[in-house]
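Every protein chain except one is present and positioned as in the full complex.
So, chain A:
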Amino acid sequence: MSNHNVKIHKYDTVIVGAGGAGMRAAIEATKRSRTAVLTKLYPTRSHTGAAQGGMAAALANVEEDNWEWHTFDTIKGGDYLVDQDAAEILAKEAIDSVLDLEKMGLPFNRTPQGKIDQRRFGGHSRNHGEAPVRRSCYAADRTGHMILQTLYQNCVKEGVEFFNEFYVLDLLLNEDEGVKKTAGVVAYELATGDVHVFQAKAVVFASGGNGKFFKVTSNAHTLTGDGQAAAFRRGLPLEDMEFFQFHPTGIWKMGILLTEGARGEGGILRNKDGERFMEKYAPVMKDLASRDVVSRAIYTEIREGRGCGPEGDHVYLDLTHLPPEQLDAKLPDITEFARTYLGIEPYTDPVPIQPTAHYAMGGIPTNVQGEVLQDNTTPVPGLYAAGEVACVSVHGANRLGTNSLLDINVFGRRAGIAAAEYAATADYVELPEDPARFVLDEIENLRDATGNERVVEIRKALQECMDKNVMVFRTEQTLKEAVEEIGALRKRYRDISVQDKGKRFNTDLLEAIELGNLLDLAEVTAVSALARKESRGGHYREDYPNRDDVNFMRHTMAYREVGDDGTESIRLDYKPVVQTRYQPMERKY
C-alpha cells in the first residue's frame, strides 16, 4: 500500500510534548544528551500558558511557612491517596524550583523588599490547617504564561531542538522475556503528512491532560490524552483515572478558568440569596477550601434551589468589594475574560460561574525518578513521564491549586535528568519490525474510511455523556450508563470517515485520531470510577458518600487486555499507597 514516506531519526533522548514539564525536562536533557522535543503544537501554545494563579513553594517570604506544612496540605488535599514520599519531594524541591525559575528570568510579582511575592490559595494552610497561608508565588494572574514563556526562552538559550507540529501517535516498546523496554516513538508530521520514526534510548512523555472528554472544561481543544492513550494501547497501566478535578470557578457554560487566586485575593462565592455559602461547608478555610469541596458545595447549592439565573444553574464569584486597583494589578486577565466573553464588568457586577472539568490527577504511573511503571513496581527501562500525563502520585484524589505548576517543574526536571543520564549509559533497543506499521495503518484506515459516522457527533455525545454521568456527583447507575454509552460510541467510532483526504495540515484527520484517544480514556475513567465504591477527593459517589480506607486506600491500575479473539477489555488492579508520616484523618476545612 503505502505511498507514505517514513523517515527514521535517532536521538539519545526524545521528549514528547513542550508544555511546562516537557520544556523543563528538555532544558536538563539537552545539557546532557542529544535530545529532540516532539510537540503537537508550537511550544508556546501549550496549555501550561493558561494556568493563572501561581506556583506553591514554602519560601516564607511574607509569613512563616515551611515545606513540612506544604507536604501535609498536599497529602490532606489529596484525601490521603497521595504517595507521601513523592509529596515530600514536591514540597521540598518546590523552593529551589521557584528560585531556579526566577534565575531563568521569570518576572514574579515582588514584595516591597524586592522578594518574590506570595498569596493565598485553596487548601494551603499554616500549621496543619490552622488558617490560610500565603504560599503561592505568582506573576499577576498569568503565572502559567510566564512559566511557559520563561521555559521556552531558556530552551532557545540552550539550543533545544524542537520538532514543531509533530504529533506522536505510537510508543515503540520491545518486549524481551515479558519485560518491556523503550525503543522510540512514531510521529505524524502535520505539515506534510509524513510519518517519522524516532529511535531513542530514553523517551519522556510530557504531553498533558485529557480533559476534552468533558463538555464544560477549562482544557484546550488539543488536550486529548494522546500520551496516556499511546501508553495504554501498548499494555502499560493507567493509574487513578477516576480522579478528575472540577475547578469551582469556570465561566458559566463556557468553562473558561477564573483563577482560585480571585478567591485568594478576597473574592467570595455567593448563591442567589447573596449568601456566602462556603461558610456552611468549610468554616475555617471558607472559599479557600480544596477544589473538590468547593465544587460539591456549588452543586449542592444549585441542586437545593439556591442557584442563580432563570435556570438556577450557576452561582456568583463576587469581586465587587475589592478595589479596582487590586483587580487591575493582581487579576487583570480574568477580569478581562469576564468583560470579553460575558459582557460583565467585575468591578461592579458578580461573575456567573460553575465548576469546570480541569485536571486529571491520574495518568501514566511513575516512581519519583519519573520512570514509568509497567506494573506496581517494575519500571520500563528508558521510559519516563512527567506533568499532567503522569501520576507519581503527588495529587492523590484531589490536586491543590498551584501544585500543578510546581509538579511540572519538579518532576519535569527530574525526568529530564533521569532520562538523559540513562541514555548516557544505555544502548539503543532494537526497533520492532516495521515500526511505523500501526501508525501507517491508522492513518490510512481513517483517511480511506467511508463510514457514515461523523467525528463531531460522536465527540459531542461523549462529552455530554461524561458531563451527565461522570462529573462532580456519581452513582453506580450513572457510571454504568457511561460505560455502556462509551462502549456504544466506540463501536460507532469504527464507522467514522473524514472529509479531508489530503496530506497537508490535515486537522480533520487529527481530530479523528484525538477522538479515538478520548474514547479510550473516557472508558478507563468510567470503569475505574465504577469500581471505586467510596468517596474520596474528586471522586464522589452519592451511593457511597464516605471514604473507605479499609477497602480503597489504594491506587487503581487499569490495563488494556486483548483476548485471543481480539476483543478488548479493561482489567483493574490496585497498588498500595505510600504512607510515611501522616496517618489518614477525616478531612475538614
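As a working rule, a contact is a pair of C-beta atoms (placed from the backbone, for glycine too) under 8 Å apart; a residue touches a chain by one contact, two chains touch by 3 or more; residues count from 1.
Keep in mind that, in the parts below, contacts and distances are computed from a predicted model.
One chain of this complex is left out of the view, and of "Fumarate reductase iron-sulfur subunit", "Cation/acetate symporter ActP", "Chemotaxis protein CheA" or "Leucine/isoleucine/valine transporter permease subunit", the protein name its UniProt record gives is "Fumarate reductase iron-sulfur subunit".
Within the whole complex, the absent chain has one touching residue among A:Ala58, A:Val133 or A:Met146, and that is A:Met146. From the set A:Leu38, A:Val133, A:Val216 or A:Ile353, the residue in touch with the chain omitted from the display is A:Val216, counting the whole complex.
In the complete complex, the hidden chain is touched by one of A:Arg24, A:His47 or A:Arg399, namely A:His47.
The missing chain lies against chain A, touching residues 41-42, 44-47, 49-50, 98-99, 102-105, 107-116, 139-140, 142, 145-146, 149, 153-154, 156-157, 191, 215-216, 220-222, 253-256, 310-311, 333, 337, 340-341, 454-457, 460, 498-500, 502-508.
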